[in-house]
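Every protein chain except one is present and positioned as in the full complex.
On to chain A.
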(Lines give C-alpha, C1' and ligand atoms only; values in the text may rest on other atoms or scores of the structure.)
Protein backbone atom coordinates (compact mmCIF):
# COMPACT_ATOMS: atom_id res chain seq x y z
CA UNK A 1 0.00 0.00 0.00
CA UNK A 2 1.01 3.58 -0.48
CA UNK A 3 2.01 5.58 2.60
CA UNK A 4 2.19 2.53 4.85
CA UNK A 5 2.25 3.98 8.34
CA UNK A 6 2.57 2.39 11.74
CA UNK A 7 0.19 4.87 13.36
CA UNK A 8 -3.15 6.49 12.62
CA UNK A 9 -5.02 9.35 14.29
CA UNK A 10 -7.42 8.50 17.11
CA UNK A 11 -9.98 11.07 18.26
CA UNK A 12 -12.53 10.16 20.92
CA UNK A 13 -14.63 11.59 23.72
CA UNK A 14 -14.25 9.24 26.67
CA UNK A 15 -16.57 9.85 29.62
CA UNK A 16 -16.93 13.42 28.38
CA UNK A 17 -13.17 14.08 28.07
CA UNK A 18 -11.61 14.70 24.68
CA UNK A 19 -8.80 12.35 23.70
CA UNK A 20 -6.59 12.65 20.64
CA UNK A 21 -3.37 10.80 19.81
CA UNK A 22 -1.65 8.92 17.03
CA UNK A 23 -1.88 5.22 17.85
CA UNK A 24 -0.74 1.98 16.26
CA UNK A 25 -3.90 0.83 14.42
CA UNK A 26 -3.67 -2.53 16.19
CA UNK A 27 -4.53 -0.98 19.58
CA UNK A 28 -8.01 -2.02 20.62
CA UNK A 29 -10.34 0.33 22.44
CA UNK A 30 -10.00 -1.96 25.48
CA UNK A 31 -6.21 -1.67 25.51
CA UNK A 32 -6.39 2.09 25.00
CA UNK A 33 -8.69 2.43 28.02
CA UNK A 34 -6.72 0.14 30.32
CA UNK A 35 -3.09 0.53 29.27
CA UNK A 36 -2.90 4.15 28.12
CA UNK A 37 -5.68 5.95 30.01
CA UNK A 38 -5.65 3.98 33.27
CA UNK A 39 -9.40 3.38 33.02
CA UNK A 40 -9.07 -0.13 34.42
CA UNK A 41 -12.71 -0.51 35.44
CA UNK A 42 -13.31 -2.04 32.02
CA UNK A 43 -12.00 -5.60 32.34
CA UNK A 44 -10.13 -7.88 29.96
CA UNK A 45 -11.55 -11.38 30.28
CA UNK A 46 -11.21 -13.50 27.14
CA UNK A 47 -10.06 -10.71 24.77
CA UNK A 48 -12.00 -12.54 22.01
CA UNK A 49 -15.51 -11.10 22.28
CA UNK A 50 -16.92 -14.06 24.15
CA UNK A 51 -17.16 -13.01 27.81
CA UNK A 52 -18.48 -9.44 27.79
CA UNK A 53 -16.23 -8.19 30.64
CA UNK A 54 -14.98 -5.39 28.36
CA UNK A 55 -18.46 -4.04 27.49
CA UNK A 56 -18.60 -0.24 27.08
CA UNK A 57 -21.02 2.11 25.33
CA UNK A 58 -20.04 3.66 21.99
CA UNK A 59 -22.47 6.39 20.94
CA UNK A 60 -24.96 4.88 23.38
CA UNK A 61 -24.69 1.30 22.12
CA UNK A 62 -23.09 -1.53 24.06
CA UNK A 63 -20.10 -3.14 22.37
CA UNK A 64 -17.20 -5.40 23.26
CA UNK A 65 -14.26 -3.01 23.40
CA UNK A 66 -11.76 -5.85 22.81
CA UNK A 67 -13.05 -6.20 19.22
CA UNK A 68 -12.94 -2.51 18.27
CA UNK A 69 -9.84 -0.78 16.91
CA UNK A 70 -9.41 2.55 18.73
CA UNK A 71 -8.57 4.35 15.46
CA UNK A 72 -11.69 3.03 13.71
CA UNK A 73 -14.36 5.03 15.59
CA UNK A 74 -13.48 8.70 14.92
CA UNK A 75 -15.22 11.23 17.18
CA UNK A 76 -17.22 8.54 18.96
CA UNK A 77 -18.54 9.11 22.48
CA UNK A 78 -17.31 6.28 24.70
CA UNK A 79 -18.80 5.67 28.15
CA UNK A 80 -17.09 3.26 30.55
CA UNK A 81 -18.04 2.10 34.03
CA UNK A 82 -16.08 5.11 35.38
CA UNK A 83 -18.43 7.43 33.49
CA UNK A 84 -21.85 6.35 34.72
CA UNK A 85 -22.02 7.80 38.23
CA UNK A 86 -24.51 10.59 38.57
CA UNK A 87 -23.21 13.63 40.49
CA UNK A 88 -20.95 11.39 42.51
CA UNK A 89 -23.80 8.99 43.35
CA UNK A 90 -23.82 5.39 42.21
CA UNK A 91 -25.83 4.77 39.04
CA UNK A 92 -29.14 3.09 39.97
CA UNK A 93 -27.94 -0.09 38.20
CA UNK A 94 -24.78 -0.15 40.36
CA UNK A 95 -26.86 0.24 43.52
CA UNK A 96 -29.25 -2.49 42.33
CA UNK A 97 -26.34 -4.90 41.77
CA UNK A 98 -25.24 -4.31 45.37
CA UNK A 99 -28.76 -4.68 46.74
CA UNK A 100 -29.46 -7.88 44.77
CA UNK A 101 -26.09 -9.48 45.63
CA UNK A 102 -25.53 -9.67 41.86
CA UNK A 103 -21.83 -10.53 41.99
CA UNK A 104 -19.29 -12.58 43.84
CA UNK A 105 -15.75 -12.00 42.58
CA UNK A 106 -16.83 -8.85 40.72
CA UNK A 107 -14.64 -9.27 37.65
CA UNK A 108 -17.51 -9.46 35.16
CA UNK A 109 -19.55 -6.82 37.01
CA UNK A 110 -18.51 -3.62 35.16
CA UNK A 111 -19.37 -5.32 31.86
CA UNK A 112 -22.63 -6.69 33.25
CA UNK A 113 -23.63 -3.23 34.48
CA UNK A 114 -22.78 -1.49 31.19
CA UNK A 115 -24.68 -4.18 29.29
CA UNK A 116 -27.68 -3.90 31.64
CA UNK A 117 -27.81 -0.11 31.28
CA UNK A 118 -27.86 -0.48 27.48
CA UNK A 119 -30.42 -3.29 27.67
CA UNK A 120 -32.91 -0.93 29.32
CA UNK A 121 -32.28 1.72 26.68
CA UNK A 122 -32.86 -0.86 23.93
CA UNK A 123 -36.24 -1.75 25.40
CA UNK A 124 -35.35 -5.45 25.41
CA UNK A 125 -36.39 -6.32 28.93
CA UNK A 126 -40.08 -7.11 28.93
CA UNK A 127 -39.79 -10.48 30.64
CA UNK A 128 -37.33 -12.55 32.63
CA UNK A 129 -36.68 -14.68 29.50
CA UNK A 130 -35.96 -11.59 27.46
CA UNK A 131 -33.56 -10.19 30.07
CA UNK A 132 -31.69 -13.51 30.18
CA UNK A 133 -31.48 -13.77 26.38
CA UNK A 134 -30.36 -10.18 25.90
CA UNK A 135 -27.76 -10.48 28.69
CA UNK A 136 -26.30 -13.64 27.10
CA UNK A 137 -23.23 -11.76 25.88
CA UNK A 138 -22.01 -11.34 29.47
CA UNK A 139 -20.67 -14.43 31.22
CA UNK A 140 -20.34 -14.77 35.01
CA UNK A 141 -18.09 -17.60 36.16
CA UNK A 142 -19.35 -17.20 39.76
CA UNK A 143 -22.87 -17.89 38.50
CA UNK A 144 -24.50 -14.76 39.91
CA UNK A 145 -27.03 -14.79 37.08
CA UNK A 146 -30.14 -14.88 39.26
CA UNK A 147 -28.96 -11.82 41.20
CA UNK A 148 -28.10 -10.02 37.97
CA UNK A 149 -31.59 -10.59 36.54
CA UNK A 150 -33.09 -9.53 39.87
CA UNK A 151 -31.04 -6.31 39.88
CA UNK A 152 -32.20 -5.44 36.35
CA UNK A 153 -35.82 -6.20 37.22
CA UNK A 154 -35.47 -3.98 40.29
CA UNK A 155 -34.26 -1.01 38.19
CA UNK A 156 -37.10 -1.53 35.70
CA UNK A 157 -39.64 -1.59 38.55
CA UNK A 158 -38.05 1.58 39.96
CA UNK A 159 -38.26 3.32 36.57
CA UNK A 160 -41.90 2.26 36.17
CA UNK A 161 -42.69 3.67 39.61
CA UNK A 162 -40.88 6.93 38.82
CA UNK A 163 -42.73 7.38 35.51
CA UNK A 164 -46.06 6.70 37.25
CA UNK A 165 -45.14 9.28 39.86
CA UNK A 166 -44.41 11.82 37.11
CA UNK A 167 -47.69 11.04 35.37
CA UNK A 168 -49.67 11.55 38.59
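Definition applied: a residue touches a chain if its C-beta (ideal position, glycine included) is under 8 Å from a C-beta of that chain, and two chains touch if they have at least 3 such contacts; residues count from 1.
One rule holds for everything that comes next: contacts and distances are computed from a predicted model.
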{"item": "Hidden subunit of the complex - UniProt protein name among \"Oxidoreductase\", \"Octanoyltransferase LipM\", \"ATP/GTP-binding protein\" or \"Tripartite-type tricarboxylate transporter, receptor component TctC\"", "value": "\"Oxidoreductase\""}
{"item": "Hidden partner interface residues of chain A, rising order", "value": "1, 3-6, 8, 24-26, 28, 47-49, 52, 55, 61-64, 67-69, 71-72, 74, 115, 118-119, 122, 124, 127, 129-130, 132-134, 136-138"}
